[in-house]
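First up is the structure itself, then whatever we jot down about it.
Every protein chain except one is present and positioned as in the full complex.
Think of it as A, B and C in the order they're written, each chain with its own count starting at 1.
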Amino acid sequence: MTDILAVQGISKSFGALKAIRNLSFSLKSNEVLGIAGPNGSGKSTLFNILTKVPFGPDEGEIRVAGESVSGLGPRQIVERGLVRSFQTETDFETLSVIENVLVSMPDSDFRSGKAASRQRAREFLDYVGLAAQQDRPASEITVYDRKKLMIATALACRPKVLLLDEPAAGLSRPEVSEMIELIKRINLGGISVIVIEHIISLLVSVSNRLIVLNFGELLAEGTPQDVIRDPRVIEAYLGPAAAHE
Amino acid sequence: METKLRTAAIVAFFAILVALPLVNGDSYVRHISIIAIMYAVLVSSWNISLGYGGVFNFAHMAFFAVGAYATGILTKTFGFSPWFGMPIGIAASVAASILVCLPVLRLKGIYVILVTFAFGQLCLQIVLNQRELTGGNFGLVQIPPLEIGTFSFRDHQNIGYYYLALAILGLTVAVVSWFARSRFGWRVVALRDNEPYAVSRGVPLSRTRLLTFALSAVFPGAIGAVYAQYVRSASPDMFGFSFLTLALSMLLLGGTGTVWGPIAGAFVFTILSEVMAPLGPGRYLVTAVLIVLILRFFPKGLAGIPQFVAQLMRGSRTGQLYPTESA
Amino acid sequence: MRSKANLLRAAALAAGAVVAAFWGTSAQAQEKTVTLGVLGAFAGPFAADAVEGFNGAKLAAKEINAAGGINGYKFSVEQFDTKEMTPDAVLAAVERLKATPDLGAIVTPFGSLSGFEMDYVADIGVPYMVAANSNQYRSIIQPNPDKFKNVWSLAPSYDAYQTELPTVIEEMITDGSFKPTEKTYAIIGSDNPYSMPIYAGLKKAMDEKGWKMTFDDVVPAVEINDWRVILNKIRQAPPAVIINTEASSSNAASFMNQFMEEPTNSLLFIQYAPSVPEFVDLTKKNSTGVLYNMLGGPISASVRPRTAEIGEKYKAEYGYDSSIYGYICYEMVYLYADMLKKVGDPKDYARMSAELAATDKEMVHGRVKFDPATHLSMQGPGYLPIQFYQIWDGERITIYPKEYATGKSQTPPWIK
Partner (left out) sequence: MGTLDSIQLVFQSIFASGLVLASLYVLMAAGLALVWNTLGIFNFTHGALMAAAAYVAWTVADPRGLALGLAVGVVAAILVAALLGFIINYLLVAPFLGQKQIVLIAVMTTLSGAFFIENSALLLWGPRIKQLDKFVEGNVRIAGTTISGHEAIIILLAPLLMLGLWAFLRFTWTGSAIRAVAQNRDFAELSGVRVQRMYAIAFAIAAALAGLAGIMLGAIRFITPGLGGEPLLKALIVVILGGLGSMPGTVLGAYLVGFGEATSTYFLGAYWTQAVLFLVFIGFLVLRPNGLFGKQ
């Protein structure tokens, strides 16, 4: 298996604050990589940097399928196949559900006519289970549906690597299970996934590999089962006392 | 059902406007109608950048004035045929829009207002400085009118200008309606609703913004040219604060981000402002109060009123027939 | 909720008013009333001009009506507001005039700054009298005077502004009130189409009379709070004469005050701006000695009883002194009354306009007779004079031409 994404020595600071320090990791084709870490450990910043929305890294290099994206703008990064979701449920509130997907689809989808592109958009909605809602304004659907819509719009961009930022935050237990199934399904469809999540059960069920960030640095890496037992991880999450008990 | 009603309303609206000159030949009504139609074009095209695009573009009326001056200067002083007026107006206006859009790409919020407003002021300075060409603060006069053979567009109470303006309005409505449902339109709205999200879905920010400005500037350019030929004059007051506020009131009164709101706003406000003419300065007091009240109680403007009424009716109906269900 | 109800009520009222405006204007107007329309912007920077023109016209109409009217007609003076002064707003006002059933004439300081409305007024044919902006009106009329048979300006050509000053200075030298050591001058232009031809013309006229220019700058048409940089540059080589063609009287007053902080031994002439009554309020004793001129202004009250009469009536009616437009618009209404007396029918625009064109009448600002080539009042000896004034202790003393002079020119107090 080749690396679909390779991150080499990236850093990002905001004034005195170093949000990401010399971080390196890689993602193999068809792999699901989980990222955990306490609040403020730089997880979301990492996604911002990878997609350059709104900013890239201060230093370091990012390669997608072997090709460096350093000189590229956010739009070209999307075209290379690196697509993210956001932590809070985000949408184009005044567009309808299907228009949210349509606006995310690349130019090539519109070459074979209006009907074909709509059909294609409906397939993405169907894939996440939102086809019935297609004509409602995006602002009117539920939080869970909005999270799924965000994934549908990401899929519409034809990602090679999908970056999911807390896809299950705020969801009920059955909804979390459904989300796990969805992520697995996406991965089975040939898309590599990086998922940031606080819900450990989700991370354990979907990830092939797990890394833990703390203060912008890589704290631990390995299989989910190993990593969550790592005392350094427990210390980072629960404080020194818990680790030594 | 709803779309049929809509189509019927659109057809009725234009049918009335097309038929109006046949039933009313009064030159005062004609002038006010022409001006209302021109304002409707200006305001609904402004809606593309300010309403749909969410970009606080305060240069739109300057585009109009630039179009009018360009047409006036080239056809009067440099002898271009008046029939080149509209292409000249459009070219000048679009060029101005691209010029002002470039710095806007880097800016947000209040800075966009300031830069676009400053652009209008800069144009005004140039007009005042270039007295020989523009007539300075007195304005440009005797701009050649449109004529076909012996028929002047001014004949029969300006009937030529009336139908020309109406045709441009028809085109504007068609383009804005197309725009609102096109992929380009979705992209513009997506950028307004959530810029980072839109960028992360591959929407090209700079290109979309530039195209938005250019598209919205086509109409003030065209109408600026026809305006200059109709009133045969261009004045620096067209860059002024009162004029800008007047148009902005129409847009906000009508409701941004809808096809019909701004057009309704333009018609209602033109007539209102005319009716209030005898009030003198008092007119501005009424207008000011009206603007604030609308912003306060009808933030969606006239366009929000049908929705408001519908909600009221639906609300009362559900109240009676269907007990509220928990969502 | 209450405010919404009020809003609805207001909307209903407005709708009613719209209906009234579109269908109600032809309602039975009173028999035998003739409307004189005052076209102008009644809000904004030109409001004072419009209001004073309106006041003057109304005052005259009131007197005429009190005396029983003319040929059974009573006069009604109405405002036709050009609002934002954009061309469409000016035209809307013209259209409102046109739709006024008993419109007799338009009497106004000026309809617009460019005079473009004339084309439309010419189509209506109604007699149209204006009192300012002659250059613009002339430039439109001159190429085709026959088209504008109904448009006549009670103001003269402004050409004399460009030429007369050197003559007046030489007269002052002759009578000994000004003794320059050398023939030098400094000149300041103001960047607007009214002042610039005067600035250019004065430069030419001064040069022709052998004056040497030592300083030359043009200020933009904005508020100028500080003239000291310019003044300091002028002071580096004090000229015999300083000419400022600044059109804004507020700016001109600042100039006057700041000049007086360190006056040079120079005669100071400011074009027109000191004629605004409040100029003296802002400059107080500083303005004693300054020269200015005016074309088409009322002749001084002490030599012309008509001026005193109108001025007193105006002050009694409105509580303050009128500027030039109150006087001229007052005269316009009396001129209209003369025309109506002769023609009899106010709706016979052609004959009324012909009567207007034939005017030859002594008025508050001199003898008005129109030049058929430009439709402006004739200017020069025997017609409307260019008057030069010197302010002295707040009084405005006419020093030129001799026939209207109310005093002699004096050496400005700052010249040593």
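Basically, a contact is a pair of C-beta atoms (placed from the backbone, for glycine too) under 8 Å apart; a residue touches a chain by one contact, two chains touch by 3 or more.
Given the structure is predicted, the values throughout are model-derived calculations rather than measurements.
The chain that is not displayed touches the following shown chains in the complete assembly: B, C. Between the chain not shown and the residues B:95, B:171 or B:291, the one that touches is B:291. Here one chain is not drawn; of C:170, C:207, C:281 or C:345, the residue touching it is C:281.
Only one of the listed residues, C:65, C:250, C:265 or C:410, touches the absent chain: C:250. Although one chain is not displayed, its contacts with subunit C can still be listed: residues 43-45, 47-48, 50-52, 191, 217-220, 222-226, 228-230, 232-233, 236, 249-250, 253-254, 257-258, 261-262, 276, 278, 281-282, 320. Although one chain is hidden here, its contacts on subunit B can still be listed: residues 56, 103, 106-107, 109-111, 113-115, 118-119, 121-122, 125, 129, 241-242, 245, 248-249, 252, 281-282, 284-285, 287-289, 291-292, 295-296, 299.
Everything that follows uses one rule, which is that only the chains that are shown with their structure count from here on.
With steps allowed only between chains in touch, the distance from subunit A over to subunit C comes to 2. Ranked by number of C-beta pairs in contact, the top chain pair is B-C.
A comparison of C-alpha centroids places B closest to the centre of the full protein.
Ranked by how far their CA centres sit from the centre of subunit A, the chains are topped by C. Between the Cα centres of subunit A and subunit B there is a gap of 42 Å. A separation of 36 Å divides the Cα centre of subunit B from that of subunit C. Chain contact summary for the complex, subunit A toward subunit B: residues 51, 53-54, 74-75, 78-79, 83-84, 86, 90-95, 99, 102-104, 106, 110, 153-154, 156-157.
Interface residues of subunit B facing subunit A in the complex, by the touch rule stated above, are 183, 186-187, 189-190, 192-194, 196-205, 257. Residue ranges of subunit B in contact with subunit C, taken from their complex: 26-29, 31-32, 35, 38, 128-129, 131, 135-142, 227, 231-235, 237-238, 240, 242-243, 246, 271-275, 277-278, 280-281, 283-284, 290, 293, 297.
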